[in-house]
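With one protein chain held back, the other chains of the complex are shown just where they sit.
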Amino acid sequence: MGTFIQLVIDGLSTGSIYAALALAIVLVNQATGLINFAQGGMAVLSAYIAWALNGFGVPIVLAILGAIVVSFFLGALIERYLIRRFERGDPDTAVVVTIGLLTFITGLCAWIWTYNNRLFPSLFPLQTIQLGGAVISVRSLGTIVVIVVIMLLLQALFLGTKLGLALRAVAINPASAAFSGINVGRSLMVGWGLAAVLGAVAGVLVAPQLTLTPGMMDGALVYALAACILGGLSSPIGVVVAAWLIGVLENLAAVYIPFIGHDLKIAVPFILIFVVLIVRPQGLFGRKAVVRV
Amino acid sequence: MTLLELADVRAFYGRVQVLEGVSLSVPDGGAVGILGANGAGKTTTLRAVSGTVRSTGTIRFDGKDLHGLRPDQVAALGIAHVPEGRGTLSDLTVRENLRVGAYRRKDAKAIRADVDYCLDLFPQLKDRIRSNGSALSGGEQQMLAIARAIMARPRLLLLDEASLGLAPSTAKAVYQAIGRLRTESGIAMVVVEQNANLAFTLVDSATVLETGRNALTGSTAELKGMDEIRRAYLGG
Partner (left out) sequence: MPSTAEFWSRPWVRWAGIGLIVVLMIVGPLILPEFANQTIARIGVFAVAVLGLNVVMGYTGQVSLGQIFFVGVGAYATAYGVNAGWNIVLVFVLACVVPAVLGLLVALAAARLGGLAIAMVTIALPIVGVPLAKRLSDFTGGSQGTSARFSDAPEWTGLYDDQWQLYLVFLIGGITFLLTRNLVRGKYGRAFAIVKGNEAVAASMGVSPYRYKVLAFTIASLIGGVSGFLYMVVIQYTSPETLHFGHSIELLASMVIGGAGSIIGSLLGGAWYVLLPQITNLIDPNITAMLQGAILLVVLFILPGGLVSLPRLWRRRGRGSVAGPGGGPVGGAMQADAAASVPGSSTVGDALGAPQTQSPPPPPTTQS
């Protein structure tokens, strides 16, 4: 029983990282209609910036905050000068652009900081606590709490503020939003900036555990995309639930299904996707898309 | 005083030219109709004003040249465009739709008063105030679109095919509400309509477009009397 609880908590923790990245992807998709394959890469860059600031003597919490602020502006600038061109066109071309961006950012990190693994200081103490026979790390619990708080903040932003209203309006019908005086371009930049911030949070939370390296979030990106498919791209709550589900099931399968084991547990999200999509092509929580000719 | 002036406006979608020199003049507080068949360029004329289509020629609002302005900048000047198809913000509630309309305003108390005014103007929306835009009927969405536009307290309203897809009684009710709005607020309007009869209940004058050009212009009284209009648009 103790093992089970441990696996679930750890699964929720890694699932939270996937959830943050998945939320970023959903945000970008709602705002600009494309899938950003570089979301994980941008998160890694944010983590490196925090690491570098820390290396210059900035205390880790301030370094992280600094990296988050920089990430916001990076995200906004990337939307304005790189992605804006491709928003009007075919989404598949836009995907290729984001793949190019991913390659470039990963390469940039490799050039500046090489492929060597870097140690990233942990925000949370490395202790464990006992809970019902299970040994749970403070880091896992902390990660879950941080992500839940972020989600609540996002909800508050979108449902309670004028900015959030504007972002939602732009996502639903950009022309109507513009006719009401909303600066659509600026809203798109803010959307990308927020997504970059979400990615940055995910990056700095997971870096202590995985050690910092240019390809650090590649795996998480795949899981996040899986969560988006499972949860449905139109449902933020859906993708978070899906991400948690993936994190937990992955851990459980690795231990309780010997055939899968730890090396093949990466197959779990894909099996889930396959099963769900056959039954419900729009994902667990999504809505059916209407295609206009 | 002329509020909106269009002179020799040409408009393009990519390389295709849709307007070949349209002229229009709207006095402060006046209402001008743009009539014509499908594809004549009525919607494009409105889009040229609100900045969603590329155009050349003169487009002046209150003396200010509108060329090169983004649609949200045009809106900020006091022009509210109610687009064809209504542009309902489907996942937002009716109340949120109205709040979006008032986006640029900062006077919270007056905004609340205006919401009440809109609900008085369009009583059907009152019961639906918390429903999502997508749950509304066509007529209700049209009312919502107009309400969203007037929440910005614009000086000029651009109405694109307000009767499209509506049952005749609903369309009549919508136009009556707009008429009441005009009387009570003195707002100027440009009304694009395929149904000339309906337009004539609202506008002081109108121009008839044909393949991107002005074919006929005159006051409502003049146009109503013309045989061409009757034949072409009123089937008489």
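Going in written order, the chains are labelled A and B, and every chain counts its residues from 1.
Heads up, the rule we're going with is that a residue touches a chain if its C-beta (ideal position, glycine included) is under 8 Å from a C-beta of that chain, and two chains touch if they have at least 3 such contacts.
A quick note: this is a predicted structure, and the numbers were derived from the prediction, not measured.
Asks: Based on the whole complex, identify which of A:T106, A:T143 or A:N251 touches the chain you can't see.
Replies: A:T106
Asks: Given the contact definition stated above, which residue among A:I64, A:A202 or A:C228 touches the chain not shown here?
Replies: In the complete complex, the chain left out is touched by residue A:C228.
Asks: Touching the hidden chain in the complete assembly: which of A:A178, A:A195 or A:M217 does that?
Replies: A:A178
Asks: List the residues of chain A that touch the chain left out of this view.
Replies: Chain A touches the missing chain through residues 32-33, 35, 82, 84-93, 95-97, 99-108, 110-111, 114-115, 170, 173-178, 184-185, 188, 214-215, 218, 222, 225-226, 228-229, 233, 263-264, 266-267, 270, 273-274, 277-278, 281, 289, 291-293.
One rule holds in what follows: only the chains that are shown with their structure count from here on.
Asks: Over in the complex, which chain A residues touch chain B? Could you list them?
Replies: 162, 165-166, 168-169, 172-173, 175-185
Asks: Within the complex, which stretch of chain B touches chain A?
Replies: Result: residues 50, 52, 70-72, 75-76, 80-83, 87-92, 96, 99-101, 103-104, 148-149, 152 of chain B touch chain A.
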